[in-house]
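Excluded from the complex is one protein chain; the other protein chains are retained at their positions.
Note that the chains take the letters A and B in the order they are written out, and that residue 1 is the start of every chain.
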Amino acid sequence: MSVKDRDPLTGHQTTGHEWNGITELNTRVPRVVWFFILVTHLWALAVWVLLPAWPLVTTSTKGILGLDQREEVAKKVVAANSDRAVWGERIKSLSADEILGDPELFARISDTGPQLFGDNCAGCHGAQATGGPGFPNLIDGAWLWGGDTDTVMETLRVGINAPHPDTRWAQMPAFGRDGLLPRNDIRMVVDYVQSLSGVKSPADTIAAGAEIFATNCTSCHGNDGTGNPDAGAPDLSDGFWIYGGDDEAMFRTIWGGRQGWMPAWEDRLTETERKIITVYLQHVRQDTVK
Amino acid sequence: MMSNLTGAERTSAMLISGMGVVIGLTMAIVGRNDVMGAQGWIVLAFSAVVFFMVANALYHPEPTEDRTTSYYDDPTKVGIVLALVWAVVAMGIGVWVAAQLAWPGLRFDAAWSSFGRIRPVHTSGVIFGFGGNALIATSYHIMQRTSRARMPDQVTPWFVLLGFNLFCIIAASGYLMGVTQSKEYAEPEWYADIWLVVVWVAYFVLYIRTLARRNEPHIYVANWYYLAFILVVAVLHIVNNLAIPASLAGAKSYSAFSGVQDAMTQWWYGHNAVAFFLTSGFLGMLYYFLPKRADRPIYSYRLSILSFWGITFFYIWAGSHHLHYTALPHWVQTLGMTFSVMLLIPSWASAGNALMTLNGAWHKVRDDATLRFMMVAAVFYGLSTFEGSFMAIRPVNALSHYTDWTIGHVHAGAMGWVALITFGSIYALTPVLWHRERMYSAKAVEWHFWLALAGTVIYVFAMWNSGITQGLMWRTYTQSGTLRFSFTDTLIAMHPYYVARALGGLLFVTGACIGFWNVIMTIRHVSKQNRELDHPTSPKATEPVLPVAE
Partner (left out) sequence: MIKTILKPFAKFFELQARTHYRVERHSMALTFGIILAAGVGGFVEIAPLFTIDDTVEIDPDMRLYTPLEQAGRDIYIREGCYACHSQMIRTLRDEVERYGPYSLAVESQYDHPMLWGSKRTGPDLARVGEKYSDDWQVRHLVDPRALVPESIMPHYAFLLDAQLETDSLPDRLWALRMVGVPYTDDMIENAAGDAVGQARPDSDRVNGVVERYGQQTAVRTFDGRSDMVTEMDALVAYLQILGRLTDLPQQIQPQPEE
């Protein structure tokens, strides 16, 4: 092949080579390619001047805009915080009923509550706050520690059995495993506890169970089994169960004890956020009850 | 096939596979208390099979043909079939992976079948198993043809091809057993990494030796790309995989790097695995098969130079676009962003060069599905590089990163570009390699084309939608300036797209199965045709002087 070979179709010269039948034209680089090379390089140059870009052994260029991603986001977060503080402060200081009664503040709650609850609480208490085995229902009105705003806020702040210095302690002993009660006694006390919420069992086991209950359980759950919010001991007569009210589940509760762990949210959620969730829960509860 | 080896070559092949048996046995014994032991048995079995195949032919008569008058195509043939096997298996697993995200229960109740373990089987299977075999096989074909020289010996190409497949098998079986370093696209453990270095060095030597024997004064562009692919992947692989094994009797190792430095090294590797494995290598393929099939000269030699060096130089800088807004210092991110944008021009230059080459052959594109595979591949190459450069801009990446948008981009490149150019090349190559008149069924090629195109489009559109939806949902604010959606809300929104993606993947893999069938039928049932001029001719190449551009 010689240099003068031309592609018959375009009339362009080839480079004169042929590899297994493949040839190349010697067409010049189209001008638009040069143009876009120029544009992208100029843009890059501008960015290098404006932003941190090139390393210099122990430091780097900072760019004349003096921007840094960390300061940028810090500024945005601070600005967002102060924007929200306008209504956040009011939410913190007002009572739940006042907030729910104020259309503007109520809008904040219904804007914010679902996401906060969804990303932090729903994993345990369910998307509808109805709980599940081991995780209490938050809208059934049965409370371990009490359901008024301040109490719930405190529960959220410190958690239950959580690694927080002020955490609420709620320890249901393991009567069976630790050898405090024989298997049979537990069966009887189960029957007794079930009878508190109207489940029928033979009268004599209930009576025997009542006796066992009186010596072992009343210190926490109270003489009548209605619980003690100061110790987080649940009401056993209301028919609401965290771990289940059937023979099997309750036997396991008393045999192995229960120490539910509710995380402390003080470090993770701000006071306003905790207040929003608390009020949101109250709202959901009212909504469901209605 | 084995009887095409000379006696001396058969002996060295037996020695090498015998050593493989010994290594496998050693691994199995030393690592008996660890998953490494199981991997040893795999090495042993693989080497033993090769050993016995060679041994079977040990006393066959010596080959008599004059080997300098022909090309050595046996390993190429095997490589093509292996590529197709990997394609069907790994893309099939891709569909399974996709289905698990739509219906998480769709698995066995066994540890190996969980998403985290089979996903890398898919990614390594398609990239290395399918892509790697296709690259090795086509490179053997192309380097011989464009050099007008036979490969220097007949053992090295087998060593490279089979050694590489052994690596892929160790990798894939390892993931199922939980053997992984977690570095994306470099997951295999230290012993597999070391093995790959050995294979790769042999590959490089083979390539360079063939080039050295060439009967053409100039090295054709396709070879530049293959050379860049081999060289840079070697460097990337060695550096990114530096690690200290906890014990020589176990699989577990710990990366030499940690934290930010590890992140930067990993994505310097990861991004350039894309660049030099999934781009350079396949551009080499394109540069040979497209002009050949279209029977047109490459549009511009000068544009080839510009895009080759542009790609080689700029790509390396772009890795940090995988780490925007992270704990990686801001300055590196700026470099990654700017170089990614500058990279677009050489990338488009090569896509444009390919498409302009088709000028004068568009009627063939219309009629010939094989050429159409290549044309559409070039279009998707242009599309995914444009998308990539766009996603590399920090504010855009703020939205796209961590979402399915990335997955959509990956598959626009991987299915639309890598897989389509490979299928096109395989259809062009098969009749040549096996000396057949044509493919068994032109209609099947047509079907494959439309299934592949439909699959890719469905996949990519589904992922764009889900990615952008999810990215936007994560940052949607309420009027109160608080986040609107919980993470679970976004999960629910993803479901329909995940179903669509699995469907697209199913179409795509169906096409691949048809292609596999078609190739096998071509080999078995299409009549022979003796091709002229598919052998080295006498070395009388001339050296013209480069004329001025016009």
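We adopt the following convention: a contact is a pair of C-beta atoms (placed from the backbone, for glycine too) under 8 Å apart; a residue touches a chain by one contact, two chains touch by 3 or more.
Values in this document were obtained by computation on a predicted structure and should not be read as measured data.
Visitor: Which of the visible chains would the unseen chain be in contact with across the whole complex?
Guide: Output: missing chain touches A, B.
Visitor: Please pick, from B:M2, B:L211 or B:L383, the residue that touches the omitted chain in the full complex.
Guide: Only one listed residue reaches the unshown chain, and that is B:L211.
Visitor: Per the definition of touch given earlier, which of B:Y254, B:W362 or B:W450 contacts the omitted chain?
Guide: B:Y254
Visitor: Which listed residue, B:N133, B:Q266 or B:S389, touches the chain dropped from view?
Guide: Answering carefully, the residue with contact to the hidden chain is B:Q266.
Visitor: Identify the residues of chain B touching the omitted chain, counting contacts across the whole complex.
Guide: Counting over the whole complex, chain B touches the hidden chain at residues 34, 100-102, 104, 107, 110-111, 114-117, 119-120, 175, 178-184, 208, 211-212, 217-219, 224, 227-228, 231-232, 235, 239, 243-247, 250, 252-266, 268, 272, 276, 301-302, 305-306, 309, 312-320, 322-329, 332, 335-336, 339, 398, 401-403, 406-407, 474-475, 477, 482-483, 487-488, 491-492, 546, 548-549.
Visitor: Take the complete complex as the reference. Which residues in chain A touch the chain that isn't displayed?
Guide: Output for chain A: 15, 28-29, 31, 34-35, 37-38, 55-60, 69-70, 72-74, 76-78, 80-81, 85, 88, 119-120, 122-124, 127, 132, 134, 162-163, 260-263, 267-268, 270-272.
As a convention for this text, only the chains that are shown with their structure count from here on.
Visitor: How far is the middle of chain A from the middle of chain B, if each middle is the mean of its Cα atoms, in Å?
Guide: 41
Visitor: What residues on chain B touch chain A, complex-wise?
Guide: 145-146, 148, 216-218, 220-221, 288, 291-292, 295-304, 306, 325, 329-335, 337-339, 341-342, 344-345, 348-349, 352, 359-360, 478-489, 542, 544-550
Visitor: Which of the residues in chain A come into contact with chain B in the complex?
Guide: Going through chain A, the ones touching chain B are 1-3, 7, 9-10, 12-17, 19-30, 33, 36-37, 40-41, 43-44, 47-48, 51-55, 60-61, 63, 67-69, 80, 83-84, 87, 107-108, 111-112, 114-119, 122, 127.
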